[in-house]
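Note that one protein chain of the assembly has been removed; the remaining protein chains are unaltered in position.
Order as written gives the chain letters A, B and C; numbering starts at 1 within each chain.
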Amino acid sequence: MGSGAHVNDSPFPVAETLCPVVANDWVNDSYKHLILDAAHGAIHAEPGQFFHLLCPSIGENVPFYRRPMSIYRIDRAQGRLEFLYKIVGRGTTTLAALAPGEKLNIFGPLGRRFDFETRCRHIVQVARGVGLATLAPVAEAAGQLGIRTTAILSARSPKHLMSIEYLRSTGAGVISVTDSEGTSGVEAVEDIVRGLIEKEGGDFLLTCGSNRLLQLLQRLGREYGIAGEVALEQHMGCGIGMCFACVREFRAPGGGITYRRVCWEGPVFDIQEAVSW
Amino acid sequence: MGSGAHVNDSPFPVAETLCPVVANDWVNDSYKHLILDAAHGAIHAEPGQFFHLLCPSIGENVPFYRRPMSIYRIDRAQGRLEFLYKIVGRGTTTLAALAPGEKLNIFGPLGRRFDFETRCRHIVQVARGVGLATLAPVAEAAGQLGIRTTAILSARSPKHLMSIEYLRSTGAGVISVTDSEGTSGVEAVEDIVRGLIEKEGGDFLLTCGSNRLLQLLQRLGREYGIAGEVALEQHMGCGIGMCFACVREFRAPGGGITYRRVCWEGPVFDIQEAVSW
Amino acid sequence: MVDMRVRIGEIELKNPVMPGSGTMGEGLARVMDLNRIGAIVTKTITPDKREGCVPPRMVEYKDGSLMAIGIPCKGPDHYIEEILPHYRAYATPVVCSVSAPTVEAFGQLAAKLSVPGVSVIEANISCPNLEQDGKAFGMDAEASARVVRRIKESTDRPVWAKLTPNVTDIAAIAQAVEAAGADAITCANGMLGMAVDVENFQPALGNITGGMTGPCMRPIILRMAWQVARAVKIPIIGSGGMATARDALEYLMVGCSAVQIGTINFVRPTAMLEVIDGVEAFCRRKGLRAARELTGAMVPRREFKEQQVA
Partner (left out) sequence: MVDMRVRIGEIELKNPVMPGSGTMGEGLARVMDLNRIGAIVTKTITPDKREGCVPPRMVEYKDGSLMAIGIPCKGPDHYIEEILPHYRAYATPVVCSVSAPTVEAFGQLAAKLSVPGVSVIEANISCPNLEQDGKAFGMDAEASARVVRRIKESTDRPVWAKLTPNVTDIAAIAQAVEAAGADAITCANGMLGMAVDVENFQPALGNITGGMTGPCMRPIILRMAWQVARAVKIPIIGSGGMATARDALEYLMVGCSAVQIGTINFVRPTAMLEVIDGVEAFCRRKGLRAARELTGAMVPRREFKEQQVA
């Protein structure tokens, strides 16, 4: 029952906070970038953790539960939390309708953070789609610790690539692959990752958002004997380990399969324990 | 099972219409005046009828059923429907949030209209609160037929009086009485009504919105032998006679009490048949 | 072209969508063409005249409502003389819902109402408001069966038994009415609920309890329809919480042959037309030639494999 939720001095490390919206702009035709003013709380978040957002009800879109969103960026200097999200259904539709100045009720920080600081010198992260939002803050945190990051970004087409500048600004190397250019196939990505491990000292694998990429990195991790983590998603009720709605299958230490809660034992898991889906 | 809903040439006289909001402005601190563009339908409404409004869902305010609103003004020339409403709960709160250009789904026209045209020469109407919204269009319609109207408006204080100018512009006489001035007591109103009947030829009584005023007019109607109508309210489901949620007690023709549907047999009823509440 | 016809025992409907008893009325003819729906189901008729429940009669929730209407009724003669004629103009079959205080009265009423223009008798053995504390025939398998048997003796019309959801084992009741000769089962009526006006320390409804209906009840009644479908062979007409074609598809897929749309008619008066069009569009999109192929089309969960590029 480990929890990576950051514990600070306050008696209640996890809280509901009403955060004014600073910006909520389109990044491309299906993603928005939400910036919240969280100066008075909720800023003690770490890469890999998430917040549970109380998306408003508008018309037919009446989301009952909160919606989990990874922290895309924690800007402690300005007291801001940033999210990068794709509009897919009821909750994200009403989230997208938020205008600057309106307030959003967020609950968190929740879940287990990435654990890389003392474990590596060169992180190789491979992200597709929304996965990017989850992995991006690792590059920034790693950079501050002098850990090198190379991010392989996979997307449908070049215009679906996001955050290249932000990642570069953290000092990360960025390699982009896309379906439309025919560069995103598993074999192509495999070649890139092997190169990074064999020639650039890549010694920690991170992924999020794609089953095939997870399987690839599990295989390469085993082959080269290097550790790694994966951030997983599952539909959530409470977000804080109480309802057991968010379980996924994992390889049990003693063999066999067990269920673990993505919100509580995760969303970050050992890459080899995750069962691909 | 009479229905006064206006029948026009279309096969379906009652319809859902999406109407753009032209204006939705405050009249005082608790009332708003809603103007809809109904040029392409729903304009065949008559005084006393109502529309059933699909108030939007916003946040905690998720009104399941529609909300009945009397027609305050039918502006056939401009193709506009107007409503005057008080913000009291969930539905009227979200109604109040509508901005010009947004669309409102309205269903109607519904219910039985006032029936005064061939029955009188001088209408005396006594309205309190929201009742005013229901009675106002009678003055305009009566004016066009050369029937005189005197409207006695009752309110908490002079600043709660509404529509005096509009009523005067239809040619109606307006007498205002208020609690704060001490002029709105039943006895005071009784004196005014008696005066209008005895000295000004008042020969038809209309009321809406106050139980005491209803009782007063029933008594005076019986005493002077003059007819009249009352518009009643009740919580509604369907608005079109199907659910039987909106019944109120009435004096049955053969004696005793019966229930009638406000939306279908009403909302306009013979003033003597109504049971005060 | 999707064949939208469905067969409920010996009668064929042009499509599987009809209103729930008590949730349509003559007023609906002012809004839409009643020839478009699968059947017209009229409000329950009782042998005697009744005014119905004392107001207030409704409490509204976010996704449904509690109504305590009772069964206001002007009796069977009024039905035959004043209500049926309204529907004579339509080719749509009329389902006449009946309720009575005794088995014998059920039989007599059904006989009396088996007049030209009535195609089906639906036995409302489930109305939660008439009997004390919500107890009703439909809460007991044997009583339910007796009602159906008695009505079958007294009419040549198909008899649908409309069950109450306020039971432990709805499948057992369904089997009992099937054995008693019911031609179809309507599953189900509103569920008994109540509300308190806490400001005034009193019940919110004049009748204290009422029937809870609307979208929020769909998961419960859908489960019951599924249980009934696995227990009987006669057709099932689902009734509970449908607002859209998607919702109706749920009922059809768990084994219903048709559906009754209720409360949502009060909010969106042309909801039934949207459901008909939506079910047809779904069949077209999925390559089904007939809506009846949807009945019982739910299969066990497949292992879900996401299709993804690297």
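By definition in this document, a contact is a pair of C-beta atoms (placed from the backbone, for glycine too) under 8 Å apart; a residue touches a chain by one contact, two chains touch by 3 or more.
What you see is a predicted model; the values in this text were computed from it and never measured.
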Among C:Asn166, C:Asn189, C:Ser239 or C:Asn265, contact with the omitted chain is made only by C:Asn166
Of C:Ala145, C:Leu222 or C:Ala291, the residue touching the omitted chain is C:Leu222
Of A:Phe107, A:Tyr166, A:Phe204 or A:Phe269, the residue touching the omitted chain is A:Phe107
Interface residues of chain C toward the undisplayed chain are 59, 61-64, 66, 133-134, 139, 166-169, 191-196, 198, 200-203, 206, 209, 212, 215-217, 219-220, 222-223, 226-227, 246, 249-250, 253-254, 282, 297-302
Residue positions on chain A contacting the omitted chain are 1, 3, 5, 11-16, 54, 62-66, 107, 234-235, 237-248, 258-259, 264
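Convention: only the chains that are shown with their structure count from here on.
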Min distance from chain CA centroid to global CA centroid: chain C
Whole-Å distance, C-alpha centre of chain B to that of chain C, is 36
Per the C-alpha means, the centres of chain A and chain B lie apart by a whole-Å value of 57
Check: chain C positions touching at least 2 other chains come out as 62-63
Residues of chain B that touch two or more other chains sit at 62
